[in-house]
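Following this message is one structure expressed as structure tokens.
For this depiction, one protein chain was excluded, whereas all remaining protein chains were kept in their positions.
Naming follows writing order (A and B), and every chain is counted from residue 1.
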Amino acid sequence: MQYFPFIVVVWILGVGLYGVVTSRHLIHQIICLIVVQSSTYVLLLGVGYVTGAVAPYFYDVPLHTPAVDPIVQALALTDVVVEAAVTALLLAFAIQAHKKFGTLDPAELASLKG
Amino acid sequence: MTPTQRRWIFLAGAAGLIAFYLWGLSGLPGFGHYPGPYGFIINRIAVGQTNATGVVSTVNFDYRGFDTVGEEFILFAAAAGVATVLRRLRHEREQSATDEAAGRDVPATSGAVRMVALLFTGPVVVMGWWLASHAQTNPSGGFQGGVVLATAFVLIYLSGEFLVFKKFSPVDLTDVVEAVGAGGFAAIGVSAVAMGLPYLTDFLPLGTVPGAVSSSGTIALISFFVGLEVAAAFILIIGELLEQTLLIRQGAS
Partner (left out) sequence: MTLAVVTPYTVPVGLMDALQITILILVAAGATAVVLIRELVRQVLVLSVYGVLLAVLFLAFQAPDVTLSELTVGAVALPVILLLTLAKIRKREE
């Protein structure tokens, strides 16, 4: 349990990268990129965890209860929403590439001239 | 390069990456034994300094507010990029939505889907506003509330009426709302500078009760603007994609 979450992080990263490298469709590549991004969220939250502590919200919990680190949660929170918008931008590019070249195979796209 | 060659090169690279990662992992203090001082310091002083009981939101909008301004402008640029990339090109024409609807032989949306979607739109909008305006008390905040608000508009589309969706979210209005949201956040920071304080200082009165909705000064206000901006950005993205899918056709006009 000491290092298990971090092993899972590198597993998700490796599996996602494998999907990006050996993919034959641009949309499949983009979805594997989403999986790679999700591994960073797990890493951020795993670093900030304190054993036996509660969430850092002191609305109904007395003020000096041990709580987990709030800074990494703030980072992961904005991360999730912003990277969804950037993925939408990637998908817009894929749509226009499909319109122009007729195919979404990365091998064929690489050898076409504009 | 054949696919098998590519796969073997990737496996070699991945082995190297994992070796370095495990070597770095051995120096970490382990899961759950968080050593660093900053998390504990913030947990101890945030409620006293800002009168807000949601510590993550104070980190997002007060202590590290400058980073959040940057992230919000990334979102703004991505939405603007989608609107630009998916514009109507010269060799395409835009078919009117009524022509498209009349000429097709589409099965009508099932009554159950329509009823559930319309029934849930109101509560989802209320929940989105509640999330966006309670950043300082609960696990909520501008980012979550904005996305939930955008989901309500998707529910309107799901109940079968793309024309109604277009009427409720015209592109000009969402553009203006998004600009107001992004500009409002930056303007709050600049108005702190105008008063002689550093950028994004919390200068509004802090309130008396920690955790009331009107407490914590600029954090509640910033969260409201962020909610507007995120909702408008997502509605813009989904609206552009819907227009591409349903309206834009090949061939000269």
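Keep this in mind: contacts are C-beta pairs under 8 Å (C-beta built on N, C-alpha and C of every residue); 3 or more make two chains touch, one makes a residue touch a chain.
Since we're looking at a predicted model, the values are computed, not measured.
Novice: If the hidden chain were put back, which residues of subunit B would touch it?
Specialist: Touching the missing chain: residues 40, 54, 56-57, 131, 139-141, 143-144, 147-148, 150-151, 154, 234, 237-238, 241-242, 244-245.
Novice: List the subunit A residues touching the unshown chain?
Specialist: 1, 4-5, 8, 11-12, 15-16, 18-19, 25, 27-28, 31-32, 34-35, 38-39, 41-42, 45-46, 49-55, 57, 61-62, 64-68, 73, 76-77, 80-81, 84, 87-88, 91, 94-95, 98-99, 104
To be clear about the criterion, only the chains that are shown with their structure count from here on.
Novice: Please tell me the distance, in whole Å, between the geometric centres of subunit A and subunit B computed from their C-alpha atoms.
Specialist: Roughly 15 Å separates the two chain centres.
Novice: Which stretch or stretches of subunit A touch subunit B in the complex?
Specialist: 1-6, 10, 14, 17-18, 21-22, 46-51, 55-59, 63-64, 67-74, 77-82, 85-86, 88-89, 91-93, 95-96, 99
Novice: Would you pull the subunit B residues touching subunit A in the complex into a rising list?
Specialist: Those in contact with subunit A are residues 3, 6-7, 10, 14, 17-18, 21-22, 25, 28, 30-34, 36, 38-39, 42-44, 46-47, 53-57, 59-60, 64, 67-68, 71, 74-75, 78-79, 81-82, 85-86, 89, 137-139, 141, 143, 146-147, 210-211, 230, 233-234, 237, 240-241, 244.
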